[in-house]
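All protein chains but one are shown in place.
Labels for the chains are A, B and C, by order of writing; each one numbers its residues from 1.
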Amino acid sequence: MTGERRALLNIGVIGTGSIGVDHIRRVSGSIAGARVAAVFDVDAERVRAVAHEADARALDDAVTLITDDDVDAVLVASPGPLHPEQVLACLDVGKPVLCEKPLGTTVEGCLRVIEAEVSLGRRLVQVGFMRRYDHGYRRVKQVLDSGQVGDVLMVHAVHRNPEAPDGFTSDMSLTDSVVHEMDTMRWLLGEEISAVTVVHGRSSPLSAVGLQDPQLVLLETVSGVLVDVESFVNCQYGYDVGCEVVGSTGTVSLDTPTYAAVTGSGVRGRSVPADWQERFCDAYRAELQEWVDGIAVGDVTGPSAWDGYAATAVAVAAVESQSSLTRAEVKLADKPALYV
Amino acid sequence: MTGERRALLNIGVIGTGSIGVDHIRRVSGSIAGARVAAVFDVDAERVRAVAHEADARALDDAVTLITDDDVDAVLVASPGPLHPEQVLACLDVGKPVLCEKPLGTTVEGCLRVIEAEVSLGRRLVQVGFMRRYDHGYRRVKQVLDSGQVGDVLMVHAVHRNPEAPDGFTSDMSLTDSVVHEMDTMRWLLGEEISAVTVVHGRSSPLSAVGLQDPQLVLLETVSGVLVDVESFVNCQYGYDVGCEVVGSTGTVSLDTPTYAAVTGSGVRGRSVPADWQERFCDAYRAELQEWVDGIAVGDVTGPSAWDGYAATAVAVAAVESQSSLTRAEVKLADKPALYV
Amino acid sequence: MTGERRALLNIGVIGTGSIGVDHIRRVSGSIAGARVAAVFDVDAERVRAVAHEADARALDDAVTLITDDDVDAVLVASPGPLHPEQVLACLDVGKPVLCEKPLGTTVEGCLRVIEAEVSLGRRLVQVGFMRRYDHGYRRVKQVLDSGQVGDVLMVHAVHRNPEAPDGFTSDMSLTDSVVHEMDTMRWLLGEEISAVTVVHGRSSPLSAVGLQDPQLVLLETVSGVLVDVESFVNCQYGYDVGCEVVGSTGTVSLDTPTYAAVTGSGVRGRSVPADWQERFCDAYRAELQEWVDGIAVGDVTGPSAWDGYAATAVAVAAVESQSSLTRAEVKLADKPALYV
Partner (left out) sequence: MTGERRALLNIGVIGTGSIGVDHIRRVSGSIAGARVAAVFDVDAERVRAVAHEADARALDDAVTLITDDDVDAVLVASPGPLHPEQVLACLDVGKPVLCEKPLGTTVEGCLRVIEAEVSLGRRLVQVGFMRRYDHGYRRVKQVLDSGQVGDVLMVHAVHRNPEAPDGFTSDMSLTDSVVHEMDTMRWLLGEEISAVTVVHGRSSPLSAVGLQDPQLVLLETVSGVLVDVESFVNCQYGYDVGCEVVGSTGTVSLDTPTYAAVTGSGVRGRSVPADWQERFCDAYRAELQEWVDGIAVGDVTGPSAWDGYAATAVAVAAVESQSSLTRAEVKLADKPALYV
């Protein structure tokens, strides 16, 4: 009377920081076809609480989780420097892995993942660049791909966070924030970034001493497209990302969707998202759902290990430029056929 | 090592027309904690295909589905006149039921459901007014409830569909389209509608002969708020809903979220949704997810049988006004305590 | 060495209330080819001050001003009931006259002006419906005339003032405020209004006792276009006019131009005009400049005495409907060839 019912995908989650917990709640609460089966974090108390809430098992270390028979796929949300090892362990046992950005904090770490995946001969790694799943950025890409605005010549982007956490550095503004633009631009424009120049001006009196904020970052693509990105991690008023692509015959720019306008006392106002969780809530859901759906049919089509490597390579060059305030070139390895 | 895992909610779906199939795909593809277990439709061939795609059982009649041991909750998407019987059958076996609007096409049908549910003493029925789950309408309600715009005095609404199917009548414009505003206004304003006046003017040359299109519908609430609704089912250009609430100190109006602006040849343009599926895609998902989540904790909090009844009562008055083109009053039964 | 220099047009202004003074300052400060030559008002002290500021002569009565040899054209800004007599006096001496709305407060008064002008055989009267000179309304008309949105079927309009002066009545909301929509709709749609229905609902707690506010006014045109107008004279938050025209294939809606967006504390806000002077400042200037330019070439092309008459006829019907709350028909005289 009925065919074989598709089993739920059992996901193991490594890392129960803010983003890890967000992912766990998302899988449990709004993703079809998956459940959180196991959780690990170095903070044993926290992991127990989170596992309990998710009705999942709390495991004792990352490798145990990755190799667990009841874990079909792994979501890596641990601190960035640990990512390559954990992703490599997933590749070792042939399990699909969604690795939060960055794939690695060093170029070398990323290249190790690429080598392992290339040896394996098939894609198992996806990197968590969720903007590719945002309705707005997808619409921008669709317009660019349609040729409606002609040849792309320039891009203007802004990326603002309301407040940076204590200890946030000028480098982190590049590796944690602008890295999203680095990936997004590569994806939107369909080409690699070849150079980065960080430019510093006046810093906000509300930003911590020693933190250059905002920063202006110029990216150059292989074909010569110039991208300017404002990264401002203490803009105070909300979370705001913008992107205008200038083509030879027209432009396309990202809207921040708004839902209502309130008029009173001489002003018509619309809300700005409070934080990235609000702004990209739907994108994160789409990312996870498409990842789960792809695994069910044996396909991983999201941002690849190559994308993770290239973004890290650009971020590393940006950090270099940030310290010298001169232009830094980005030299990429040859792109393996697996990623073409 | 782990607690009792929450089982998936097994949903039985009655009706595999366009909206039924949408719901089935939504449950299968984007809802956590549920699956489609069984499907019924009078079209046996169609039901088999749909059931196969959803990996569900195709059952032979509605009652069989409702009483099936492996069906935990029922989603009614059959033709409107069948709704009351099917919902009553669900109440008989104490199963939660999400009934697509309308709850019934007659006031009597709706009242029978209310009586049965009141006898049962707890809410099991939810009516599919998905706008209450739309981000935009929720934001409008939040603003109204906050008192930011003062006392509500008037509402202007538009509801446009690109093209009506063959055979669509002037009455259907009221019972199928404007019924959404009837429910939305009751919910936004927190009070009942007491009268309806349909006003006719020029009809579109592109609408079928005999179909009055657009129509202007005036709703009056118990406290005297006037609501004007344009219903236009052949506007050609897309799907467009609007709502501006005028308060004593300000206004709040619904935005249609936009995702990008494309500029070319002297025009900056933004897309209008193609159809209601696109416009309310997220609302339908939220409706289903919240329904499933509520059942898991024994709670049904969405639009109630009373809401379904009241909306039908207003729609029936609108049809009456439509034929006489005079004002029709809406007389509601006493509201049972269950719904207060 | 040079041709005959065009002399400045000497304008006589009757009435130095708020609108009269606005006109006087406008002519003196921002209109090419004209000057204020003489001023009259019943308030002798006020007229002397105003005349002094404008470097004009203060005259003792309206007829003296109208017949003065050094007055080439007259601007009537006295109280409405006096308009017909004063306009007739201008026609008697063959001088162009720009009469603030209304042309008359009674249908009879307006008809007397029409008869006199028809006897004269050429147009000398223009009525001060300044919206026809607003960039936005002109753009709406241009779109309608181009056929881009197909056949016009319905119009939604709002007209909100921040605060009504003491003594403002429900009738004045129709004759002073909505009269602008009455003229605007006739002009935009190119046809007469045949009926009016005023509908009352909840009144603002911030409006004076006895003043129905807001009111909903339904206009019907000869071809059957329905126009709904919200008139709200105590909306508190600013001055706001809106107009959306629904055609058979698309819509065109008026924008309130905005000049900057300010973002702070989670809100992106844009200013709403404070009052009609701000909103229609450019329209008033264009009205006056085009009137002056037209006189220089012997042409009066703005809103005619017929337009003034028709608007008054609709306003009178609206007042009738306001007292009975039933539909009132508008019966117009035959249109003289002069106005076709």
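Just so it is clear, contacts are C-beta pairs under 8 Å (C-beta built on N, C-alpha and C of every residue); 3 or more make two chains touch, one makes a residue touch a chain.
This structure is a prediction, so every number in the text was calculated from the model and none was measured.
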item	value
Residue of C:Val47, C:Leu111, C:Val149 or C:Val272 in touch with the missing chain, whole complex considered	C:Val149
Chain not shown: contacting residue from B:Gly190, B:Gly269 or B:Pro336	B:Gly269
Which of A:Thr67, A:Thr106, A:Ser203 or A:Ser271 contacts the chain that the document leaves out	A:Ser203
Absent-chain interface as seen on chain C, which is shown	1-6, 8, 27-33, 35, 51-52, 55-58, 135-136, 138-140, 143, 148-149, 249-255, 257-265, 270-271, 282, 289, 293
On chain A, residues whose C-beta touches the chain left out of the figure	150-154, 156, 158, 199-206, 214, 216, 218, 220, 223-226, 228, 230, 232, 235-237, 244, 246, 248-251
Contacts of chain B with the absent chain, listed as residue ranges	236-238, 240, 263-272, 274
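The definition used in the following text is that only the chains that are shown with their structure count from here on.
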item	value
Taking each chain's C-alpha mean as its centre, the one farthest from chain C	A
Copies chain A and chain C - rotation angle from C-alpha fit, nearest 5 degrees	180
Separation of mean Cα positions, chain C and chain A [Å, integer]	57
Inter-chain centre distance, chain B versus chain C - centres from mean C-alpha coordinates, in Å	44
Contacts with two or more other chains, residues of chain C listed in rising order	236-237
